[in-house]
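Have a look at the structure that comes next, please.
Complex shown without one protein chain; remaining protein chains in place.
Per-chain numbering from 1; labels A and B assigned in written order.
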Amino acid sequence: MSNAIIPLLLDSLASAALIFFAAVGLTLVFSVLRVLNVAHGSLYSIGGYVAASICLFITSRQLNPYLSFVALLFSAVFVAAIFGPLIERSLVRWTYGKSEAVQILITFGLFLILEDLQRVTFGVQSFYEDAPMRLLGTLNVGGVVYLNYQIFLIGMALFVVIGLRLLINHTRLGRLITAVVTDREMAQSIGIDTNRIFILAFSLGVFLAALGGALATPTSGIAPGLGADTMVLAFAVAAIGGLGQIEGAAVASLIVGVARVLAIYLVPSLDAVAPYAAMLVVLLIRPYGLFGSVTARRI
Amino acid sequence: MRTIVAASAVLILAVLPVAAPWLQFVLTVAIAKGFAALGVAVLLRAGLISIGHAMFFAASAYGVAFLARAGINDLGLLLILSVLVAALVGAIAGMFLVRYRAIFFAMLNLAVSMVFYALCAKLYGVTGGTDGLPVPIPAVFGIAVGEPVFKSVLFYLSLALMLLVGLAVQRYLNSPLGHALSAVHSNEIRLEYLGIPVWTVLLIAYVISAALAGLGGAIAGFAIGRVVPDFAFWTASGHLVLIAVLGGIGGVPGAFLGALFLELLHSAAVTVTDAWNLIVGMTLIIVIMFLPQGFYGLFSRKEASSL
Partner (left out) sequence: MAFKAISIVVARCLSSLELLFRLDRGLPQSNLRLVVDGLAGALAIGVVATTSVAAQEKPNAVGLGIFTFTSGPAAAYGMPGKNAADLMIDEINATGGIEGVPVSATYVDEAQGAQGVIAEYRRLAGDAKNQVMIAALSSATCLALAPLAEQLEVPTVGWNCDTHQLLMDGKSKYVFRPNGNTVPEFIAYAIYLLDRKPDVKTVAIINPDYAFGHDAAKIFTAALKALKPDIQIVAELYPKLGSPNYQTEISRLTTARPDVVFSNLWGADLENFVRQATPRGLFASSQVILALGETVLQRVPLPDGVIVGVLGDGWWMSPDAKANPETVKFAEAYKRRFGEYPVFPAIKMANALIYVKAAYKAAMQKNGGKRPTRAELADAMKGSKVATLTGTAQTRADNDGLVDQIVGVTVKTPAQQFPVIGDMARYKGDSLMPQVGQDPLAWISTLKPEFAKSLPKPGSYK
């Protein structure tokens, strides 16, 4: 049994890293804008499509293959720079202060549109480029071969958690964001340009979604339908961690990752149920998620 | 004036299938979804968004399939029993769920419905997995009927139920229990100070809304002739909320207006292009942005402002 623990652990971490990338942007956007972006999953797959396209270009021109790692990052920046401001300005801004139903439905409409646009642009076949994965090679742990790329993903997830924490605690932008999160009206009245903060925060959310999609492409191709699946998973993870909690999302990803891995090893037939069952259990005990706080009731 | 509009709308609906027979199916399903959306709208009154009501829709449809397999073969009986099944599921889920508010209520409903969905797809031996279960054609008041006749009976029965149930829900919403819902939305704590048990008020609303979704699910099950787990998928729940908001949550006709609009839009869009999601999505955004009260809001603006 003991030699099965290390593979289990590695599998859990690798699976948690991918889940985390899907969820962290969603939870960040919710914490700042108080908007649940249902189109988040589509932005994730758009990031994947763009990354795969650029990597394919690099391979076809026989440029230095390590450029494809740069391409993964660049594609996320690219998607964020285009879609972030565009969506925030045109649709999301309109929903501020409206009921949750309206926010969910507007972004749901956006989700339907983006899904079809992807199909029209990229077709229906799976889209991928695995150069980054092949470059890194493999690693043998206890008789099970792992991809070094999986370990790279775990590192990237840690990097993002720490990076976001540093950004929020130790930069001016981070402090502004914190101010807006804590008290939007007060922040506005002391002269913080909340509109700018919203655009930046939303674009950062888009960047994280697109980065998740981009980092996933080297091992798993992007195909139609991925956006919807990613969305529900991201939602479950964000809810478990507490909407708006970045560390919460990280811990929740681990929980869901471990739950899935245990399900696959012990009761494979419950694999698909695992994330939702975990979500249900956590939410019944702690409705605001593991790290969420109770919001004051109106009197 | 409003009675005339309503009566003529129902009349138009009743004759439409004569002009285009295949529309009968679309309209039956639209009315079925209208019931479910009405259920969602009841909860929306209290400010609660349920992204999980497709679960009750599916539960009742599966109920019909199981009961029919168990030998019950009468339309009326099957409808009543399956609605009871949905109400029962609603009562059990509601006992836990109505403690929560806002986005948390939405998420928990989603979680419960996704577990239900996953189980329906998973329990291959019981639910037939993703291939689903057939819903046979039952007898109508003891008379065995053929398929076309049954579908017509089903359509006009749904139309009649739409009126009857619609009126009943209207009365419920105008009763103290119904007004308490809006009060939960605007100020829950004051309601508690007044000695009104919020939990009970919401549980009753939740059971009613589950039963409405169940009625819709049973009708849809009969019309489609098969239940599949997709009935309970989160996008289906999303569509129900969509219908409720499109129609306007203010009144009963809104849900049915929204359902008719969306189903007809869908039917029209799929014939024009592959990219029907695109059309539905754009319409949705446009309607929400420019008709914030939903369609029904257009009719009831005066009444709403006088509240």
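Side notes on the structure shown:
Methods note: contacts are C-beta pairs under 8 Å (C-beta built on N, C-alpha and C of every residue); 3 or more make two chains touch, one makes a residue touch a chain.
These figures come from a predicted structure and were not determined experimentally.
One of B:V5, B:A160 or B:I189 touches the chain omitted from the figure, and that residue is B:V5.
When the full complex is taken into account, the listed residue touching the unshown chain is A:L226, out of A:L176, A:L204 or A:L226.
Residue-level contact of chain A with the missing chain is found at 4, 7, 10-11, 14-15, 18, 116, 119, 123-126, 128, 130, 133-134, 138, 143-147, 150, 216, 219-226, 229, 260-261, 264-265, 268-269, 271-272. Residue-level contact of chain B with the missing chain is found at 1, 5, 9, 12, 16, 19-23, 25-26, 29, 121-122, 124, 128-132, 134, 147-148, 220, 224-226, 228, 230, 257, 260-261, 264-268, 270-272, 274, 276-277, 290, 295, 298-299, 301-302.
Note that in this section only the chains that are shown with their structure count from here on.
On the side of chain A, the complex with chain B involves touching residues 36, 38, 91, 94, 99-102, 104-106, 108-113, 115-117, 119-120, 228, 232, 235-236, 239, 243, 269-270, 272-273, 276-277, 279-280, 283-284, 287-288, 295, 297-299.
By the touch criterion stated above, chain B contacts chain A in their complex at residues 44, 47, 49, 51, 96, 99-100, 102-104, 106-108, 110-112, 114-115, 118-119, 121-122, 187-190, 234-235, 238, 241-242, 245, 275, 277-278, 280-282, 284-285, 288-289, 292.
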